Structures are given as structure tokens and as C-alpha cells.
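Yeah, one chain of the complex is gone here, protein chain that is, but the others are all in their spots.
Note that the chains take the letters A and B in the order they are written out, and that residue 1 is the start of every chain.
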Amino acid sequence: MKFKLADAANIVDGNIIGDKNITISSLAKIEDAQPGDLTFLYLDSYKKFFTSTKASAILVKHDFIKSRDDITYLEVESPNKAFSKLIKHYFKPEYKLSGIDTAAFIHPDAVVGDNAALGKNVVLSAGCRIGSNVKIFHNTVILENVEIGDNSIIFQNVSIREGSRIGKNVIIHANSVIGSDGFGYDIDENKVFHKIPQIGIVIIEDDVEIGSNVSIDRASIGATVIKRGVKIDNLVQIAHNVIINEDSIVASQAGIAGSSKIGKNCYLLGQAGVAGHIELADNVIMHPQAGTGKSIMKEGSYFGSPAKEIKEAFKLEAHYRNLGNYAERINQLEKLVKELQEKLDRK
Amino acid sequence: MKFKLADAANIVDGNIIGDKNITISSLAKIEDAQPGDLTFLYLDSYKKFFTSTKASAILVKHDFIKSRDDITYLEVESPNKAFSKLIKHYFKPEYKLSGIDTAAFIHPDAVVGDNAALGKNVVLSAGCRIGSNVKIFHNTVILENVEIGDNSIIFQNVSIREGSRIGKNVIIHANSVIGSDGFGYDIDENKVFHKIPQIGIVIIEDDVEIGSNVSIDRASIGATVIKRGVKIDNLVQIAHNVIINEDSIVASQAGIAGSSKIGKNCYLLGQAGVAGHIELADNVIMHPQAGTGKSIMKEGSYFGSPAKEIKEAFKLEAHYRNLGNYAERINQLEKLVKELQEKLDRK
Partner (left out) sequence: MKFKLADAANIVDGNIIGDKNITISSLAKIEDAQPGDLTFLYLDSYKKFFTSTKASAILVKHDFIKSRDDITYLEVESPNKAFSKLIKHYFKPEYKLSGIDTAAFIHPDAVVGDNAALGKNVVLSAGCRIGSNVKIFHNTVILENVEIGDNSIIFQNVSIREGSRIGKNVIIHANSVIGSDGFGYDIDENKVFHKIPQIGIVIIEDDVEIGSNVSIDRASIGATVIKRGVKIDNLVQIAHNVIINEDSIVASQAGIAGSSKIGKNCYLLGQAGVAGHIELADNVIMHPQAGTGKSIMKEGSYFGSPAKEIKEAFKLEAHYRNLGNYAERINQLEKLVKELQEKLDRK
């Protein structure tokens, strides 16, 4: 896949400084780039690679100091956005699967839309309704009465339990589990746990992406709901009756306990935790490893466990690092006060 | 599935205030309930939904203030327990699977009990012994010499390695892995790791439930043991040679490192961590994200990382939030003491 840098400049509305006629053979990270590649400066911390990169061309901001003349510059407003735009333009992900494999098991009472593709050993159970252009990769199991909207892609070894409702343009990566029983028990007088049937479902709305090895439990009653545009990373736990509102992100290994509600445009970063039966307002950012047992009703960034507003958290962390100094000063003060007392008593 | 409220009242030993003749069409959460539904007050924090719920009937405690007269009250001692009881009475989970599918692979040297059900693409290897009424869902793989007791349910895409022994009435949810090799290596003088064969097994006793995407490793030697009645949530790590005693709970994303022993009736809550080669006494509660590298031999609640008794942990957290104040007061004291010194010197 080759393209002319001049064409790329048109796509990203950029300005070429250098050789306007070069052909790009691939996109690459600045530290890996080879002659023929177009690269970019993603973060300031990558500037150290600029002097040594072998790339033939580089996406930079307009004010970038062009200290090398053996590389062609493509000036744009945002190198990151321009780079994404070029990836989207020139590369289509493979996701190769077509037709209904003869080794797929489709129940006669299931309905499969036009142009859908089902891989080998797929199990599609009674009452399922699969939209048009849906791809379901090999060895994925879908139990009864599941709905999947048009253009959705379900990768291999996924398990979808009965009654789940999945929207359009949804992507579910390999080995994830949708609709397993929630973790709900009664405890008796002997401290023995008894399972409470989990009779609800999971609803995943349009444009949601779900990573690999994710667990999303069905509701105890009602529904666990992942709303439009939510993006979920790998190894995430979504417990029964959780609701995640539109355009929020849940990064890898984060977890949300039962019945909690996450607002719109929230970011739960890696390994963050939200306890059960609480609420996060819209636009709340939980930093990596942050945890909260209380509702957070004010938008903003939160850090630590228990989570605090980030400005306050950073102040406290600075004080914490200073504890040795404080302890020493308390010792010193006690000594001085004692001396003062003695001095005063002597006067 | 409809039932008369009067019948429900008998089941939960409750007292109807209002229309004794209504028929309930479903159970629902208070914020989702529709006309015809029976709902309940699970937590005080849900009281805010009482004035607006569309439910026809509601489970409440005897002393609940009945400020609405367009809803029927069903008074009980514990609305939560009553609600669970009704779910258990009126709803049976589906878990639909019957018969031995022709697309299941059963080794001729495996034994399958009466009325067991095996789904499509299930692999049941030589020497396995499966009890009566067991259900093994599609695409689950069971290696050699695994035993599974009566009435157990193994969902889809589960992997059970050779020699695992699983009791009666066990539930294992989708995509979990039982009996993988423990994480055990020797390190040589060049800091290269060499695998130590993991020759033990996993034993899961009766009445255990295991969530989705769980990893339970086989022992290096001997057995990793999950005792009767233990309930394990999704994405949990149980390392080699761990022992979890009866009726304990391990919530989602918690992890227990190698050779540690968890007592009876313990609760490891979400994302909690227990290091290797230590012990937790009976009745220890590890709060979410709590972590311990030392044995905890005294029952009670523990919070934070490193975990502390909760009362102490909360006191320390309060002091921590106050660090800015303390620092300021140390500054102030230093100023005052200096002034005092100068004053005293002048006298």
C-alpha cells in the first residue's frame, strides 16, 4: 500500500516542506520508521527520536523547528489527528470472514440477515436474530433469543448468553462473555450463600466496542445497559444492573460493581474501581487504580483510593512525601519548647 | 409469568395493605417498574424513587410510612429477603440444554451419568467421569481424567485441564479456566527462568460457583482447593496451591497468590489482593482494592493497601486528608516558637 505524499497532504489539509513528489510506502512510529515511511510526533517525549529517525517524511505542527534537511515535513494543525486520518484512509482492517460456514450450527428458528458471515463451529441458538453484514467468528457461542444489529462484528470464542440485545456497529473482541449470571446471593443463618436467580438481561447499544476477555453480567432483574458509543477495553468487569451512559470509556482491568451508574463522557482508566450502588456524574475521570466507594456527583478528575479531586490528591501526595520532614520538625519543636520552658522557669 | 399478590404474601409471610386482589405480572427494580410490577426498597438510597415509581405493589418493612395510596404495600420483615424468595419461587433460570448433542466429542473411555447434557463441539477426554444431570454447554473442552459431580453446570467455552476434580451442584460460568499450570520457575545464574512442572491438580468441592473469565491454576504439587460453598466472581485469579475454605466469597478482579490460605466465611471484595504464602483467618473481610502481604490472623474488616483494620484505616485516612492543616500548623508553631525565643532573649 503506497501513496503519494502530495495526496496525503490534501487529505489532511497539510503543507509540504521539502520533496513534494515522494511516495510513501508505509506509516510507522518514529523510532521504528524506515526509509519510505511517513511518521509523526505523537508526544513531546518522542522528540528525542527526531534527529535519528530514518523516516522519509514526518507530520509536524506548523511551528516545528525544521533542523534536518534530509527529511520532508508535512505541516498540519494536529499531527496526531492527521496521522489517524491517514490510517483510516489508507488502511482497512482485515476482519476477513465471508459467508455462512458449513461448519456453523444455526438453529432453524434463528434468523440471519443478508450478507452475514458465520465462522466454523459457531453455535447460533433458537430465537436469535442476526442483522445484515454481521460477522461472527469461529467457535463463538450464542444462546437463545439474542439479537445482534446490522454491521456488528463478534470475534472468536465469545460467549453470549440468552436474551442479550446487541445493537448495530458493535464490536466484541475475542473470548469476552456477555450475559453471565450476576454475583447475587442470599446468606442464611449458617452463613451459607444461596444463589438468587439472575433473571435480567444485557443491553448493548449501537457503536459500542468491547475488548477481549471482558465480563458483562446480566441483571438480577431488568437490564445491565451499555449505552451508545461506549468503549470498553480488555479484562473489564461490568457487574449486574450497571448502567454506563453514552460515550464513556472503561480502560483495561477497571471494574464496576453491581447497580452503579456511570455518567456520559466518563473515563475509567486502567485498574480503576467503582463500588456497588453508587453513581458517577457526567464527565468524571477516574485515574488509573483510583477507587471510589461513594458517589461522585461533580465532574472532574479523581485520583487515588479512596479517590479525591486530583488537585487535592496531588497536594496530599506532596505532603505525604514530606512526612519525614514534618516528623523531624515536630521533634525539633518539642525540643525547642522544652528549652523555652526551662529558660522561662529559670528567669 | 403472573401471580396473585395474595399468593406472594403467603410465601413471604407478609401483610397486604391495599388491594388484596391484584395480580402481579413481573418483578422489577423500583426505578424501572411498570404498572403490574411488584418492586421493593433494596437500600435506603432507593427511597428517592418511591414517590415516582409506577409499580403496582411494593415490598416494604412494617414501619414504612405509606404516603401513597395508589400503590399496594406488602409488609414484610426484610424486603430484600422477601424479594429474593419470590424470585426463587417464581423464576427458574433457563440454562436450556438437553441430551447429548451429536456434535459433542465424547471419548469412548469417558463415563457420562444419567440425564447429562452435552452441547455442540464439547470435547470430553479419556478417563473423564461426569455425574447425573450435569450440563456442559457448547465448545467447552475437558481434558483427561476430570471428574464432575451430579447436577453441576459448566457453561460454554470453559477449559478444564487434566485431573481436575469438581464436586456436585457446582456452576462454572463461560470462558473460565480450571487447572492451568501454576506460575512456577527456577531462575538460573543468567537470570533466565526455567519452568517447574506443575504436577498437582485442582479440587473444587460441592456447591461452589465460579464466574466468567476466572483462572484457577493447578497446584505445583498437591492440590489447589476451593472448598464447599465458596462463591467466586468474574476475572478472579486463584494461583497454585491456594486453599479457600468453606463459604467464603471472592469478588470480581480479586487475586490470591500462590500457596495462600483463606479462612471460612471470608469476603475478598473487588480488586482485593492477597500475596503468596500467607494466611487469612476465618471471617476476614478485605475491602475493595485492599491488599495484604502479611497474614491476617484476627477476624474483622480490613481496608487499604497495605491493609489495616478498618477503624484504624479510617482514622488514618482522616488524618491524611488533614495533612495540609497539620503542615500549616507546624509552620505556624515554628514562627511562634521563634518569636517566643526572641522575646525571651530580649527580656
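Here is the rule we use: a contact is a pair of C-beta atoms (placed from the backbone, for glycine too) under 8 Å apart; a residue touches a chain by one contact, two chains touch by 3 or more.
Values in this document were obtained by computation on a predicted structure and should not be read as measured data.
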item	value
Absent-chain contact - pick from A:144, A:162, A:181 or A:233	A:233
Contact residue for the chain not shown (choose from B:31, B:181, B:282 or B:299)	B:181
Candidate in contact with the missing chain, chosen from A:12, A:27 or A:143	A:27
Residues belonging to chain A that touch the chain removed from view	27-29, 32, 43, 45, 81, 84, 87-88, 91-94, 96, 103, 119-121, 137-139, 155-157, 171, 173-175, 209, 211-213, 229, 231, 233-235, 247, 249, 251-253, 265, 270-271, 287-289, 304-305, 317, 320-321, 323-324, 326-327, 330, 333-334, 337, 340-341, 344, 347
Touching residues on chain B - with respect to the absent chain	105, 121, 123, 139, 141, 143-144, 157-159, 161-162, 175-177, 180-181, 183, 185-186, 191-199, 213-215, 217, 220-222, 235, 237, 239, 241, 253, 255, 257, 271, 273, 275, 277, 289, 291, 293, 305-306, 308, 315-316, 319-320, 322, 326, 329-330, 333, 336-337, 340, 343-344, 347
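By our rule, only the chains that are shown with their structure count from here on.
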item	value
Centre distance in Å when chain A and chain B are each reduced to the mean of their C-alpha atoms	24
